[in-house]
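See below for the structure under consideration.
Only a single protein chain was left out; the remaining protein chains are all shown in position.
Moving on, here comes chain A:
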Amino acid sequence: MTKRYSLLSLARQAISGHRGWMPAWRDATPRDRYDIVVIGGGGHGLATAYYLAKVFGEKSVAVLEKGWIGGGNAGRNTTIIRSNYLLPGNIPFYEHSLKLWEGLEQDLNYNAMVSQRGIINLFHSDEQRDAHERRGNAMRLHGVDAELLDADAVRKMAPFLDFDNARFPIFGGLRQKRAGTARHDAVVWGFARGASARGVDIIQNCEVTGMVRDASGRVVALDTTRGRIGAGKVGMAVAGNSSRVAALADLRLPIESHVLQAFVSEGLKPVIPGVITFGAGHFYISQSDKGGLVFGGDLDGYKSYAQRGNLPIVEDVCEEAMALMPMIGRARLLRSWGGIMDMTMDGSPIMDRTPVPGLYLNGGWCYGGFKATPASGWCFAHLLSRDEPHPVAASYRLDRFATGRLIDEKGSGPQPNLQ
């Protein structure tokens, strides 16, 4: 049914004036019941459905999306992919994800514009260098690439940075060469196409409004804006709305929703090599293939369900940009927007069963879930299909907060607006 994309198909379409392209995936209407229902048609929900069908052989799977697929954080993020983490619970998971990214386009037969252009995390003091060296060593011990650069090496790659800034001189950077960016929308569409071709129903404009439970408390169906849909198992992958959907089953989660903003400049000639992060504040930047400088910074500082940001953060991000690379003052800002982050109390995600039988949670991705998309889908599919956690995601337990097995990369404690 789904045609393979190739040079030949492109040539054929070119000759016939590109009038023969078919929709990449099927916009389905809901059936009465599915073995597995995934709530949320973002990257994670669609990747979950894809791997459920492809790797775990599930035949009856649906994805329910309240709006249109990719309209949430999947379509709002700054597209950075990397695996430069410090802690044992995180490194293997994110490295699994980066490896999946490396083969994703071949696997999906879809151009997701994965570009391993590298990331440099700058440091600005001896202490920060030690911390970065430690992180680099942790990565290398896990078989992940990491390289410590001195100021001269960074200068060769990014001569435009303000190296001799009086307050934040650049001492060097930790580089992960295999990190980079990918085209966020294409990732959504590619997974949707792959899932749809394997029989997954992707149902849009279908908001889950209630959970129907039997006498034992098990979730057996979902009430939606398109009627009741029966479910053998239900997986939640709704990012910033995790608490709201979980509340439908009377669950309270260790999650708070916060808004994160992103910014893009007018299109410019290639100038930023890869991704650069400022170590003296919270600012990071890359350049899209279209030429726009894509950058962002801190959360707005208070809980929010409004998918728009405040002006103090716009000012703060622009100030940090100027401190790091004064030349950016010449560029014009084109757009800014916000997305709702599911911030956990230790900054790491949750992928686990819930106390409600039949209900599974994939959430708490904070501002780092885009890079996780393939592995999150793979591991959540494993959990849903086999009812046991995938080894690389086994630390992302829901009960780790009560047992003290937190995975707090930054050490900022249960205070999401400080993470």
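We adopt the following convention: contacts are C-beta pairs under 8 Å (C-beta built on N, C-alpha and C of every residue); 3 or more make two chains touch, one makes a residue touch a chain; residues count from 1.
To be clear about the criterion, contacts and distances are computed from a predicted model.
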Exercise. UniProt name of the unshown chain, from "Twin-arginine translocation pathway signal", "Sarcosine oxidase subunit delta", "Carbohydrate ABC transporter membrane protein 2, CUT1 family" or "General L-amino acid transport system permease protein"?
Worked result: "Sarcosine oxidase subunit delta"
Seminar exercise, completed: Of the candidates A:S83, A:T224, A:T277 or A:S304, the residue in contact with the absent chain is A:S304
Problem set entry | Sole residue of A:I255, A:V356 or A:A375 that reaches the chain not shown, by the stated touch rule | A:I255
Exercise. Which one touches the absent chain: A:G71, A:G232, A:P357 or A:P414?
Worked result: A:P414
Problem set entry | Touch criterion as defined above, residue of A:H18, A:R31, A:R140 or A:R244 at the omitted chain | A:R244
Problem set entry | Footprint left on chain A by the chain that the document does not show | 243-244, 252-257, 301-306, 310, 312, 345, 401-402, 414-415, 417
